[in-house]
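All protein chains of the complex are present and in place, except for one that has been dropped.
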Amino acid sequence: MYMPLLIAQRAAIGVATLMLVSLLVFVGTEILPGDVATAILGQGATPELVSALHVRLHLDDPAYLRYLHWLGNLLVGDAGQSLVNRLDVGATALARAQNSLILTCSTAAVAVPLSLLLGLIAASRPNSKVDRAISAFSVFMISIPDFLLAILLVTLFAVKLGWLPSIARIRSSYDLFDWLRVLVLPVTTLTFAVLPHMARMTRTAVLEVLETPALEMATLKGLPRWRVLVVHALPNALGPIANVIALNLAYLISGVVVIETLFNFPGLGRYMVDAVTIRDVPAVQICAMLFCAAYIVLNLAADIVAIVANPRVRYPR
Amino acid sequence: MQAPVLSVRDLCVDAVSESGVRTPIAKNITFSIQPGKVLALIGESGSGKTTISLSAMGYFKPGCEMKSGSIVLDGTELCGLDHRQLQKIRGTRVTYVAQSAAAAFNGALKINRQVTEVPVTRMKVAKTDAVARAEALYSRLELPDPRGIGRRYPHQVSGGQLQRLMASMAMISEPRLLILDEPTTALDVTTQIEVLRAFKRLIAETGVSVIYVTHDLALVAQIADEIVVLRNGEMVEHGPVEEIIHRPNAEYTRKLIGAAHVMPEKVEPRGPIKVSASPPVLELQSVSAGYGKSPVTLAVRNVSLSVQPGEIVGIIGESGSGKTSLGRIVSGLMAVQSGEIRLNGTALRQGIVNRSLEQLRDIQFAFQMADVALNPRHTIRKILARPLQFYFGLKGKALQSEVEHLMYLVELPKEMLGRYPAELSGGQKQRVNLARALAAKPKLIICDEITSALDTIVASTILELVEWLRRELNVTFLFITHDISIVAKIADQVAVMHRGEVVESGATAKILGGPSHPYTRLLLDSVPEMRTDWLDNVGAKTNVVLLKSA
Partner (left out) sequence: MSVLPGPVKLGSQRSVLRLPILPSICTVVLLIAVAAALTAPLLAPFQEGEIVTQPFAAPSAVNWLGGDFLGRDVLSRIIYGLRVTIGVGTGITALGFTLGSSLGFLSAVIGGRFDQVVSRIVDALISFPSMMIALVVIAGLGSSIPVLVLTVGLIDATRVYRVGRALAADIVVRDFVEVARLRGEKLGWIIFHEILPNTAGPLLAEFGIRFTYAILFISALSFLGLGVQPPHSDLGLMVKENIQGLMLGDYTPIYPALTIALITISVNLLVDWYIAVVKRTRR
């Protein structure tokens, strides 16, 4: 069959990309010859200690061996130790990733349906007042920095009104309500960060489908408007829309980094920023790998949706 | 007299631009259709024929607006109905078959689902009954495998079949009025008759009234009862079909008939103006070429051809015959797999970069779409001056006068030199296209379907120009076309291509007068003639050949 082959091919490309990403991450973070051993042990360390650590961390091996070593360890779940506190960065990153997952999933749960709705409304009446309003709002929201919106929301709801916490501290004793209180502001900001892009691109994708002769034909067949949209337009727009969603997760990722830092949210993004600031290389590496893997998997999923939604691929001539 | 199925009175439609400027596209249109009759709306591009036909559904394309008039369908005034009321009428009482069924079918849904959608969702017909009805229509339209074809997706079915499936979709709800919008234009000539014949039988059997929109008078003669001739949104003439094609009143109708794509009464034997002893301008020796890497799909197989100086050689074939590939091979745009191409006796090398400037200059190419063949950001002057500068290094006064001479050759006013292509009409653009080819002072000009995107009257003036240029400048033309009537009018030699091979070639008069290959015969028989009984008589014999060639 043709389709499984195509999906397998996409999956293989995904794996290859992830390998490439790992190479780039490794090269990027280890490009400077700074001595990791000295960095770990501090300036006062004796030469004996330093060389012992060199042997233990394979620091004297050529770069490609170190890369293979690192990759091999990563594949069996060992991401290495933090240069700062000697903790297992893998475990820390996974714990943080859970919090980030809660944040991004909540955002996606709000932003995706909302932006699809806005995009569909705008596309169903192009150049109407509603469409223009949505488009003006989108331009406005795309243009402002993520942190501006966050600052304004914090000023209003946390400082002035005192309804919500300005800092997202998380305790293990938190129940659902506490979580909700903590999440409202970050999720709102993130939603506004991805919503305009997604709504705009959905509008374009749907309009493109609506302007095809096939959709004019559906109208000329006397079908009611909802049927034209749902039965005739939607299956054709599914692939493009899945793509739009996946593409916009890139904004979500950069948004997550900024918003987590701003709200002191203990997620993967803030962990990574902290690690970059103090040059904790193993931590940076694992964070980058996790973010990129998530991004690649989601894009892969979108590709597969597009393949499955297209009958030309499912039933070749 | 019965009440008409459709009666359009004083219809005026405007195109409204975003800034609110109104341009009339239909002016005071009045006609009516009796039950069971076929009315043809005939006209060239911009005549408003599609707009007028769609108004019978109360539908106007985005940017179009009905200004005044009345449209009464089956006793109901459409003007003033809102979207929901109109949707109730569309698809049930009046249905539509679009020009390109391939585009108008929804690629994501199976055919049966689309064909039975109106009866199932709007007329409360049970699904199984609707499918049975659809299958009955499929077999009446002579579609192969009537039980299976509907379970496929549109992309799995050929263009001619899709057109008939779309007709089934239109007829399944037993409408009072059927609109056929150029239903055979996108098809090859040989497929065209099959579809036309199927439509004709269906119309006769069901007694539906029809609006048939087309630019092709000969085609319409086969199927219509009445003709409305349109020009620039106005009615030029209206009458029974025999009246219009045999005794046209309007000058414009006469012109249309004169330019129609029908075979000339007699093909005159012709030859190059001056017969010279020099080697052929172009010689192909068992050339094969194709697309893709190994295995190559051959687009052209084992083609041999010899073109004498000053000849017009017609290359004729349907889509997929390899005729366009042949032109690209000669010009160097496409690589040769095996065989040899000789220009003036010298073998040409593969690819553009390996040919000398002189060789490139000697072969010029005129493309089908003048729109995309001219850079929209260059003035006509720049378009014509560039080859002169490039090949001959002309400057200043000499350049100026040469550019003006080119404009004279293609009969365009030199005032147009400052304009951009978008400011010219289709025919004018095609003239610039030819002038640019002439600028290189070539030995050979390859014309790839240069008239097929043009309206018939404009196309015939371009053909006259080509003949005149050949006489004046003794340029050789390789004239690639799907239209055998064009070849009959201007070519000295003709080569018939079918599935990548030249099945027959020789003097035009000989080949068209007494073709020896069945495919040439089929092509000839497929050209409609300007008489109303042609389709009925062409009948059986073409079918036999069709079966053989398929």
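Letters are used for the chains, namely A and B, taken in the order the chains are written, and counting of residues starts over at 1 for each.
Here is the rule we use: a residue touches a chain if its C-beta (ideal position, glycine included) is under 8 Å from a C-beta of that chain, and two chains touch if they have at least 3 such contacts.
The shown structure was predicted, so the numbers you read here are calculated from the model rather than taken from an experiment.
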item	value
Touch partners, limited to displayed chains, of the chain removed from view	A, B
Selected residue (touches chain absent from view) among B:296, B:347 or B:372	B:372
Residue in contact with the excluded chain [from B:123, B:136, B:352 or B:398]	B:352
Contact partner of the left-out chain, one of A:63, A:117 or A:148	A:148
Chain not shown, touching residues in subunit B	17-19, 331-333, 352, 355, 357, 360-361, 363-365, 367-369, 371-378, 386-387, 390-391, 420, 422-423, 436, 440
Contacts of subunit A with the absent chain, listed as residue ranges	17, 20-21, 24-25, 28-32, 135, 139-140, 142-148, 151-152, 154-155, 159, 166, 250, 253-254, 257-258, 261-262, 272-273, 275-277, 279, 281, 284, 288, 291-292, 295-296, 299
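Assume only the chains that are shown with their structure count from here on.
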item	value
For subunit A paired with subunit B, centre-to-centre distance based on mean C-alpha positions, whole Å	50
Complex interface listing, subunit A residues touching subunit B	212-225, 227, 231-232, 235-236, 309-312, 315, 317
Touch list for subunit B against partner subunit A, complex	54, 57, 59, 83-84, 86-92, 95-96, 98, 100, 103-109, 117-118, 121-122, 152-153, 155-156, 169
